Each structure stands twice: as C-alpha cells, then as structure tokens.
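Note that one protein chain is taken out, while the other chains of the complex remain in position.
The block that comes next holds subunit A.
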C-alpha cells in the first residue's frame, strides 16, 4: 500500500494517457497523410502509399494555386469575412448592450426575437433570400454575401455578449454615470473595453463560421473571380477528383492560414472559450 501511494502515476492515468494519445493520432494522421500525398506524384500514391515522396513535387502546389484561382479566392474570403466580422461585432454588441443593461419593457422579447436565428438554419431562407437578392442585383457580388453573413452571425454574438454584459458589476456603470458619462460613453468607454474576452470568443466563432461557410457562397456567387475559398475547393470534387495530389495541395493551401493562426493563438482561443464566456 505504501508503495502504491508513493508511485507517481497510477495505472488508470497511464491508460487515460494512452487513450488520449491514440486519439491524437486519429486527429493528426489524416492531416499528415494529406501533406504526404500532396508532395508525391499520382503514381507514387498508388505504388508506395506510406513511403516518403522521392522528389518533393512542389509543382502540385503551383498547379493548384494557378488553376484553382486560390489566391483570388483567399482574397475574396478575407474581404467578406473581415467586413462581416467588424460590422456584426459592432451591431451585435450594441444590441446586446441595450438588451442586457438598459431598462425597457420589450428587452426580453427582443432577445427572444434574435434567438430565433439560433434555431433557424440558413438553408431555410436560402430561396427567398436568393430571389430577393437577385432582384436587387446583389447576387454575384461580395456585398450580397456580406449582408447575410453579418445577419447570421448576429444571434450567436448577441447570445454571448448579452451573457457577458449581464455579468458586469452594476456599480461600474453607476460610477460612470455619476462622473457624467452619457449612455454612449458607457458603451464605448466601459462596456466595450471590459468585454475583451467575450468579444474575442464571439469574434472567433463569427470569423470561423463565415470563413468556412459553403452553401450560401455556392448559391449566391457564380462568377469565378468572386468565389470564396470553400467554393473554390468544390471544383476539385468533379473534374480533378482522381488527381488527388493537386487536390490536396489546394486543400492544404486553403487550410494553411487557419492552421497557422490557430497554432499561434490556440492557447488564447482555447482559454477564451473555456474562460466561462460561453456559459449559458
């Protein structure tokens, strides 16, 4: 018994670590395999699936970049997502401030109204939205993508930010008011600067969601030069689908920025998500 209690690790925790490490393998193997394939020739993928590439086929990447219009697509995605992010964060946090901190009879109703958006999938409004936007000449333009992206990001942002603003101590706003702040200053000088954690979580979810959105972008944009990144990748489903080496080169180019950003900030992202900002 003495021995057992002195031992630094118990057998159960060894098993737990083995399970967790196996899972890590399940998560990383497909991604590494993809990198491996993208550097081979098509013949090599068949003949030696597990070997290292004999010569690094960087040409695959060049082909994917030029033929897949990936540069253009990445630029489009970036424009759409950054604008949608900034506007939706701004509008969402304003609405949340009014719902969470200001006193009016309909605030509960307004919250319920925005929460409809959490329950309704984008797909349900795809057809009316498409008809309306093509009448307005907004299809096939990035603006036509930005507007729905902002709107569909609002419910999540409002949900998170209302929770966050409600958690702020009342005294802070009282003190500010006594010092002569008006309501706009309360919002810009107190609420916003103090809600960095909540804002960053909401921003992350908005950005990731819009960056990866496929269906809306696929339906709304038909012009090659205006397509976003996920849509561009679907090209490789059809005509190039036997051409795995170039397809994977394209996939890697497409997900590399996300992985880079994630690696740089993963601890902050993960901590932010678990910091209690996501609490319901």
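Keep this in mind: a residue touches a chain if its C-beta (ideal position, glycine included) is under 8 Å from a C-beta of that chain, and two chains touch if they have at least 3 such contacts; residues count from 1.
In this text, contacts and distances are computed from a predicted model.
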Listed names "Acyl-CoA dehydrogenase family protein", "Copper-binding protein MbnP-like domain-containing protein", "Cytochrome c peroxidase" or "Carbohydrate ABC transporter membrane protein 1 (CUT1 family)", matching UniProt entry of the absent chain: "Carbohydrate ABC transporter membrane protein 1 (CUT1 family)"
Positions on subunit A where the hidden chain makes contact: 13, 16-17, 19-20, 23-24, 26-28, 30-31, 33-34, 37, 45-46, 49-50, 91-92, 94-95, 97-99, 101-104, 110, 113-114, 116-132, 147-148, 150-152, 154, 158, 173-174, 177-178, 182-184, 186-187, 208, 211-212, 214-215, 218-219, 229-231, 233-234, 236-237, 241, 244, 247-248, 251, 254-255, 258-259, 262, 266-267, 269-270, 273-280
